[in-house]
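Below is one structure, written out as structure tokens; the observations come after it.
For this depiction, one protein chain was excluded, whereas all remaining protein chains were kept in their positions.
Let's look at chain A:
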């Protein structure tokens, strides 16, 4: 099945930007196994702004997300279905496997 954006739980629904229409990511992309160590390295670019504690201070927390939610959100920025020029730029050069790696790592921080 195709997964639909946004599939968020209540705990972070308020952090999520609205999106103009359902945004989908193909199953084979969602199925990519994230390289945890690579994700840990790549995550350091994110933690300049997004706090590793998950706090929300003007910039949303991103730890502990379900990997699928994370992957869909990043693809939505990359395809410019979500706004914010910083996020569109950062995701613009992330390959599918890099997004999967980040999803794997940030999920682990919430565990």
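The rule is short, and it goes like this: a contact is a pair of C-beta atoms (placed from the backbone, for glycine too) under 8 Å apart; a residue touches a chain by one contact, two chains touch by 3 or more; residues count from 1.
Simple rule for what comes next: contacts and distances are computed from a predicted model.
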| item | value |
| --- | --- |
| Name of the absent chain as recorded in UniProt (options "ABC transporter permease", "Winged helix DNA-binding domain-containing protein", "Sulfide dehydrogenase [flavocytochrome c] flavoprotein chain" or "Spore germination protein") | "Sulfide dehydrogenase [flavocytochrome c] flavoprotein chain" |
| Residue ranges of chain A at the interface with the undisplayed chain | 37-38, 40-42, 44-45, 47-53, 55-59, 85-86, 88-90, 92-93 |
